[in-house]
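Each remark here refers to the structure printed beneath this line.
A single protein chain has been omitted; all remaining protein chains appear in their positions.
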Amino acid sequence: MSAAPGRPEEGSLPLRLTAQSANGALKSEAVIELRDVSKQFGPAPDAIARFGVRMGWMKPPRVARAVDRVDLQFTRGEVVGLVGESGCGKSTVGRMVAGILRPSQGTMLYRGQSVDAMSAAAARQAKLKVQMIFQDPYGSLNPRKRVAQIIGEAPRVHGLIDGDFDAYVDAQLQRAGLDPAYKRRFPHEFSGGQRQRINIARALAVDPEFLVCDEAVAALDVSIQAQILNLFMDLREQLNLTYLFISHDLGVVRHLSDRVAIMYLGRIVEQAKAVEIFARPNHPYTQALLSEVPRITARHRTFAAIRGELPSPLRPPPGCHFHSRCPHAMPRCSQEAPVLREIAPGHHSACHLNDSN
Amino acid sequence: MSASTTMPVLEARGLSTHFVSRGGVVKAVDEVSFSVARGRVLGLVGESGSGKSVTGFSILGLVDPPGRIVGGEVLFQGRNLVGLAEHEIRHLRGNRIAMVFQDPMMTLNPVLRIDTQMVQAVFAHQRMSRADARGRARETLAMVGMPSPDEQLEAYPHQFSGGMRQRVAIAIAMLHRPDVIVADEPTTALDVTIQAQILAEVQKLAREQGTAMIWITHDLSVIAGLADDVAVMYAGRIVESGTVDEVLDSPAHPYTRGLIDSVPSSNSCGERLRQIRGMTPNLRNLAPGCAFRFRCDRADDACTRDPPRVERPLGHAFRCFHPMTVS
Partner (left out) sequence: MNAPESLAALAPDESSIGRFWREFASSRFAVGGLAVFCIIVLAALFAPWITPQNPYDLMQLDIVDGRLPPGSASAAGYTYWLGTDEQGRDMLSAMIYGLRISLGVGIGSAIVAGIVGTGLGLIAAYFGGRTDAAIMRLVDLQLSFPSILVALMILAAVGKGVMNVVLALVIVEWAYYARTARGTALVERRREYIEAAESLALPKWRTVFLHLLPNCLPPLIVIASFQVARAIALEATLSFLGLGVPVTEPSLGLLIANGFQYMLSGKYWISLYPGIALLVTIVCINIVGDQLRDVLNPRARK
């Protein structure tokens, strides 16, 4: 079987999306831009394996194409929601934006400049400007460090603290809604919600302009989740932060986001303003997701599920990845991957159904 | 309405399960009462530490020391299960009352094939030929929506995705067509589309087989779609119960109200959520009185006493001195 299916028209530039800024400027500069970014996982073949493959003795190692030619732009002050199910590559996108993973192909631009082309110092600065809030409030804090060390370490290392260290840490804790009196404690002495606040304080301590929240409230109780979501909204207002909000929970994403991108098996299948995508979902996968979200207002409903399992990212179906589960699948869908096209102003969808209309 | 007219299959009356440790007593389940009738789904909702899972374990007599059922009764078809000898309750467990866990690997043995496990589960409570048992297993797998059940019987649990494993676990629970299934967060770890598939199957089963279900979850929206009745737990107690429509549309307890408001989809976008302040109290040596008063805007001195159970029409009941709406 041939490797991952490429786009139909090789060489044609992938479509890029420009977001309108709030004040109506035609095109405001993106804080971060992913251009045609892909990421593969799998063991890098060593010399023997490469030799074996060349001689035809071994099969090339199977690589998981976690992210497949994704374009995303983030305008300053915007909240972008990234939705998808497990294995769709949304966390990998988040880690690339946060500079924790490097793209295998494609470029990431920070303020219009390619991160790869930057000097080491400038790249470090760019990295600090994008911080990440993780899903697991237990695993994301070093269990052997006190809260003050966890929060204060990075700003001290990077020389961001002008005055008193303790005062700096106190201010960070207060901003995240925690009592500074507890800064001498260890993470295990806090509840899940408080740990997530420590995470937020740690991220904000290096003065970022962009937060990547990877399922940041998924592990929290409903009542605590609301507190943390409110904190995110307050911080956005106070610090003019830009967010990439990654979640499987459409309710949370709808609540927070200005713009939403839906991912399925490594590809973005639909992208639009939040209002637009929830009102007029175009892609069959988006429609399925929206119809299957349990809602508190939907009583005694009959759950009508889309069929099939999520395919393995190691072996995505050819053509449109969703065709194996799609109720509208046509022969073309298994042969040719649909391109993300603008179907309405600011609304992009990758589905062959849009061509026939 | 129908809940009051039909005879409950399973009923808990004043059920209390306490954990005694060096640091004091944790009343994980404290005077909990509920009932569920044939073919109905009771949603048991609560946050972590509310005692909802311990309640589920208590029904099946699966509480491990230092936990102990210290009071109350669990009536299954009129027979009290509390204090029953282990062999008697074992006879019911997996046969008349079955449990589904959040992690299907609690039920499945990773080194045995699915058919071996299911046939053994059949033999645990019934005598029949191996071929018949296998037939029963096949039939039950098909019932929970497993595609090509014959092939799946030959497989090992690790060859399945999380959703498929949960289906198998539900099928094992359904093998003996039990009267009651206690399900503890069975879809929490699953993806949205897979969760919807499982919920669809479960809903069909409850309707067609008349199985009573106790569905334990933290997710109010799942309860809204699936359950007929709901009981909201907080700090070991049921603070409000009734039909789903009553409780979710006109909640009386401030905690229920707060929980509903905390779910983002029920608010308009971009606005601040009406959050519940503070966090769950430590259950160890919890003082008497309403446990929610530390986080409640309506709390006053009266709340330091235990609030009595107030009943409204249509089986809607709550424990609060200052309920949200007066009807």
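Order of writing sets the chain letters: A and B. Residues in each chain are counted from 1.
Keep in mind that, in the parts below, contacts are C-beta pairs under 8 Å (C-beta built on N, C-alpha and C of every residue); 3 or more make two chains touch, one makes a residue touch a chain.
Just so you know, these numbers come straight off a predicted model, no measurement behind them.
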item	value
Residue among A:L72, A:V169, A:L231 or A:A272 touching the omitted chain	A:L231
Touch criterion as defined above, residue of A:V37, A:V70, A:V83 or A:M132 at the omitted chain	A:M132
Omitted-chain contact residue, chosen from A:R65, A:R197, A:H283 or A:H323	A:R197
Interface residues of subunit A (partner: the chain not displayed)	44, 46, 95, 98-100, 124, 127-128, 130-132, 134-136, 139-145, 153-154, 157-158, 174, 176-179, 182, 185-186, 188-191, 193-194, 197, 199, 202-203, 206, 227, 230-231, 234
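Here, only the chains that are shown with their structure count from here on.
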item	value
Rounded Å distance, subunit A centre to subunit B centre (Cα mean)	33
Subunit A partner contacts - residues on subunit B that touch it in the complex	47-48, 161, 163-164, 191-197, 199-200, 203, 218-222, 224-226, 228, 244-245, 248, 258-267, 269-270, 272-277, 279-280
Subunit B-touching residues of subunit A, taken from the complex the two chains share	85-86, 191-194, 221-227, 229-230, 233-234, 248-252, 254-256, 274-275, 288-289, 292-307, 309-310, 325
